[in-house]
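The structure under discussion appears below in the form of structure tokens.
Note that one protein chain is taken out, while the other chains of the complex remain in position.
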Amino acid sequence: MKIAVCIKRVPDTETRIKVAGTKIDETGVKFIANPYDEFAVEAALQLKQKSGGEIVAISLGPDSAQETIRTALAMGADRGVHLKTDGQPYDTLSVAQALAVELKGYDLILLGKMAIDDYNHAMAPALAEILGLPCVSAVTALTIDGAKGTAEREVEGGTEVLSFPLPAVISTDKGLNKPRLPTLPGIMAAKKKPMESKPAALGAARVTVRSLALPPERPAGRIIGEGAAAVPELIRLLQTEAKVL
Amino acid sequence: MTPVAESLYLILLGLAAGFFFYNAQRLVEYLQLGRPDERTDHPLVRARNLISIGILQSKILRDPLAGAMHALVFWGFIVLTVGSVEILIQGVAPAFSYAVLLPAWLYSAYVISQKLFALFVLGAVAWLFYRRLVIRPKRLQGDKLEQWDALLILSMIAALMITLILMNGFGPVAAPVDWHDAMWWTHVLILLTFLNYLPYSKHLHVITSLPNVYLSNTSGPGTVGAMRPMDLEAEGVEQFGASDVKDLPWKNLLDGYSCTECGRCTAACPANLTGKVLSPRKIVINVRERLLEYGGMPTGLIHGEGEHAPDARLLDGYISEEELWQCTSCRACVQECPVSIDQLDTIMELRRNLVLMESRFPAEVQPAFQSLERNGTPWAFNAADRGQWAEGLAIHTMAELSAQGRRPEVLFWVGCAGSFDARAKKITVAFARIMQAAGIDFAILGQEEKCNGDPARRMGNEYLYQMLAKENIGTLNAYGVQTVVTICPHCFHQLGNEYPQLGGHYEVIHHSQYIERLMAEGRVPLSDDNRDERTFTYHDSCYLGRYNNIYDAPRRVLPVVNLVEPTRNKSRGLCCGAGGGRMWMEETQGKRINIERTQELLATGAEAIATACPFCMTMISDGVKANESPVPVYDIAEVVASRLSAGV
Partner (left out) sequence: MIFAFAESRGTSLRKAAFEAISAARELGDDVHALVVGPSGIAASAQELGAYGAKKVFVCEHAGFAQYNPEATAALLAERVKVGGYRAVVFVSTAQGRDLAPRVAAKLGAAFAPDVTSVATSGDEIVVTHPVYSGKAIAALVLNGAPAVIAARPSTFQPARTDGASPSVETIAPVGDPSASRVVVTELKIGGGGKLDVSEAAIVVSGGRGLKGPEHFNLVEDLAASFGNAAVGASRAVVDAGWRPHSDQVGQTGKVVSPDLYVAVGISGAIQHLAGMRTAKTIVAINRDKDAPIFKVADYGIVGDAFEIVPALAAAVREARRSG
């Protein structure tokens, strides 16, 4: 089975964010592989373990994206493709078009449901439309049986069960699996796995970032009391001030 | 002896010698199954160890009575072996004796020595029987097979001594003449049996222990306590760390041969004595057991505690993950071993395999690894906050000074605890104040400092460790740093003893030593009221003490009127429980180590406890709280700083 996994290099959002114009200030920021994409890599590895095949890890971005591809290779992907751009473009459709060029001929295309930097949640369905493939997004369970697949995804108040044919585009959500940690031999082997780099054919960008700002400071709250004795005051405030009761 | 008897003897001798050499050759072959290990460096230090630890029995005498008994047996063994040769030669030349080789006076001395030592040894053996069967010390209880091994050996030695005495008489009493031949034959038979019993017994140590002491690195050759270097770039290396005996260096396998199952290591192990399954003795015996099984030789009476599946690898088959993670790397086992076995090295090699090859480690360690990788600190603090403790204290960073073209006398390496932990920051500030009062020109790295890597390395993650260490070395070398002072023994040990493996060579001083130096130079302005009236007790840090032999400096700099010692102190000090990366792991079995240690410290009746390590500070403080005791815990720097004269 030929599986493609798309991964994105994102800043570790545990660190403090400082804004510099329309981007974040990257000094001192550690970059990691998008955690949602790691679920996709793990899903691909489990499928390969069961039915064999090849896993190609693809990432779009500046040269540093190759580090992220190496992470996927260290987990067990077979080869990498780097689509080179200047900086990390924002527009989902523009990026989807560039990725689509590279994603022809795969049985399964896996990626994370969203990236923790742009929180766009859009890549998989957009990609699927461009490629004309079926798509299920944000899956928490996935089984592939020959040329058919079933998946589950969380919806408000419940879970949808879906069936779909292969080839397909699937995006992965937390809870699908527990991504394996690369072992040292895996990291060493990754350095030798083939990686090709080519310029990305980005589509036209329709969305631009005008500004990036830190959220407004919430006014400081107050501790209204201690223990159960403070409850009457809280009720009063919820009724009169906050007006939620 | 009749010609028949003589022929019989020769056949017997031949068979015995042949079988022995066959086994010996197999044992040596098995050693070669392990990885190469370079042990020919520092010959003078090794020779010194051989004499002091081996011949003079310095380590075994740490237990005075049992040690003295063993020393008697050991020296007796050496002296009597000379006699054994004479006895064996007499099998083919009955008239032979050393009298033909030695001057008369020397021969007399020799004869007396044989009689004397036979008595000493017999006496010692009697006491040792008594100890085994009546006193029954805890560390000698346990495995049934080991008991049988011990009793068998003691019996054989006793029999050898008795037959010797009955052969030669003792003192002025001559031996009954018609007993001589019978005794001779019995003695020889027991001797040859004993010889061939060795490969199947813990008593193999009589042959391997002296070479083991010579070849060991635990007492001086190279850097004491440094973990084994690992070349991650080496071509064609597929195995990192050890999962089975063939992955262990041959010296660790020789350690297995040399273990006498005395149990001093396990008795000193803070994990074991608080009810955990880890037993350093078991680890070493398991190595031997598995090696013999792997090579195809029967294990005889060698048996490490617990059940093992047949033909299972060392890791998991014999030694469980649980045992390995319980180790705090305190080095008490290594300290106590009379034959210089390095139990810790084997534990660490197995940990390296767990982490590097199999990604197996306690779940709670994962965030620590991740934080080390992303933030350069094992705790989830923001790397940008590292220098914040220094705000308002007029302390410069290396970067600031470098921009002015200046270089300070000394770099103050703060460490992660000292930079981020609310309690430890007070230690940092106290020491900074002392240095400022002494007029020291120092600077800190601030945000450029990253964790020294010790937690990663001790937990087996050599890859992460080297990444951090190389970054730090790069930063330090770029600033041309030569002298480093630090408040944390782990940073101290890393920067001074292990960074050289990766190209970092600095003079590294622990703050206790530095304060001592400054005091000796009269640079620390203490107030007139310069002694704390309270009775203090001091808790030895493992990485300062057993790893680096620094016991006195912290005691000397403590400006207190009265210092009392806990029961286990200095090289016998009980670990606080945080080393070996255990600060980031849950303790799930037995009593908590820090509580055990704190109770011991509180039992001294001291009014205050002093530590010299931020980890010990955290663990002992927790222990004090758990005991609901009001006794305060201070770092030595804090006690000194509290006595600085006003206005500094």
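Letters A and B name the chains as they come in the text, with residue numbers starting at 1 for each one.
One rule holds for everything that comes next: a residue touches a chain if its C-beta (ideal position, glycine included) is under 8 Å from a C-beta of that chain, and two chains touch if they have at least 3 such contacts.
Keep in mind the model is a prediction, meaning the values are calculated, not measured.
Novice: Which shown chains does the hidden chain touch?
Specialist: Missing chain, whole complex, touching shown chains: A.
Novice: Which residue, A:V101, A:C135, A:I187 or A:A201, contacts the hidden chain when the whole complex is considered?
Specialist: Checking the options A:V101, A:C135, A:I187 or A:A201, the one contacting the hidden chain is A:C135.
Novice: For chain A, enumerate the residues touching the unshown chain of the complex.
Specialist: 11, 13-14, 17, 19, 24, 35, 90-93, 96, 113, 116-130, 134-138, 150, 153-165, 174-175, 206-215, 218, 220-228, 230-232, 234-235, 237-239, 242, 244-245
Criterion: only the chains that are shown with their structure count from here on.
Novice: Determine the centre-to-centre distance between chain A and chain B, using the mean Cα coordinates as centres, and give it in whole Å.
Specialist: The answer is 48 Å.
Novice: Spell out the part of chain A that touches chain B in their complex, as residue ranges.
Specialist: Against chain B, the touching part of chain A is residues 12, 14-16, 28, 30, 32, 180-185, 187-188.
Novice: Under the definition above, what is the set of chain B residues touching chain A in their complex?
Specialist: 232, 238, 240, 356-359, 366, 373-375, 380, 382-384, 447, 462-463
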